[in-house]
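What follows is a single structure, and I will ask about it in a moment.
Heads up, one of the protein chains got dropped from this complex, but the rest are sitting where they should.
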Amino acid sequence: MNEMVILAFAALIIVGALLTIKESDPFRKLISLGIMIGGVIPFIVDRGLLDVAIAVALIAPLSTIFTLMVCGRGEE
Amino acid sequence: MNPEFLLGAFLLLAGTIAAAFPRPKTYLNRLINLEISAWGLLLLMLSYNEALALLTFGGVSALSVYIFVRVLQKKEAAG
Partner (left out) sequence: MTPQEAALAVCGIIAVYAAVRVALEPDTLRKLPFFNVLSFAVAGSIALIIPHPLSIIAAAAYFVGSTLESNAIASTYAGGLDRRE
């Protein structure tokens, strides 16, 4: 992975984290958290830990769905 | 100083501060901000090449989110 791609995914992580902290609506926070997770997974793959990457990529949305259970019904 | 270490330290710090002082002070915002620092710790473990710790922490983190969600639901039901 060359420097430009590392810079792109680092920008993805930082934008996602700052956006997650800044937003106040839970749905917008969860979408921003998805941006941050999309930046983290390529770093795991780049180290060559492909089995860990498969497990984490399948577990991360499960955690988001658990959080959505308490997120309410949207606009009633 | 590889990029994983720096990004993980940044995420850990920012997530901890955001979980301690959430903007609208609700439990749900605190829980979502706690996940930022969980991913930061995961990146920090990645920078030291700990594959087994990474796998275990990923699983246990989802389990703890489920337990917190159950606690929040019981609190909402109780009033």
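Here the chain labels run A and B in written order, and each chain numbers its own residues starting at 1.
Keep this in mind: a contact is a pair of C-beta atoms (placed from the backbone, for glycine too) under 8 Å apart; a residue touches a chain by one contact, two chains touch by 3 or more.
Since the model is a prediction, treat every value here as computed from it, not as a measurement.
*Asks:* The complex has one chain that is not drawn here; which of the drawn chains does it touch?
*Replies:* Hidden chain contacts in the full assembly come out as A.
*Asks:* I need the residue numbers on chain A that touch the omitted chain, in ascending order.
*Replies:* 1-2, 4-5, 8-9, 11-12, 15-16, 19, 25, 27-28, 30-32, 34-35, 38-39, 41-42, 45-46, 48, 50-51, 53-54, 57-58, 60-61, 64-65, 68, 71, 73-74
Keep this in mind: only the chains that are shown with their structure count from here on.
*Asks:* Would you mind pulling out the distance in Å between where the CA atoms of chain A average out and where those of chain B do?
*Replies:* 11
*Asks:* Show me the residue ranges of chain B that touch chain A in the complex, using the header's touch definition.
*Replies:* 3-4, 7, 10-11, 14-15, 18, 23-24, 28-29, 31-33, 35-36, 39, 42-43, 46, 49, 51, 54-55, 58-59, 61-62, 65-66, 69, 72-73, 76
*Asks:* Over in the complex, which chain A residues touch chain B? Could you list them?
*Replies:* 6, 10, 13-14, 17-18, 20-22, 24, 26, 29-30, 33, 36-37, 40, 43-44, 47, 49, 51-52, 55-56, 59-60, 62-63, 66-67, 69-71
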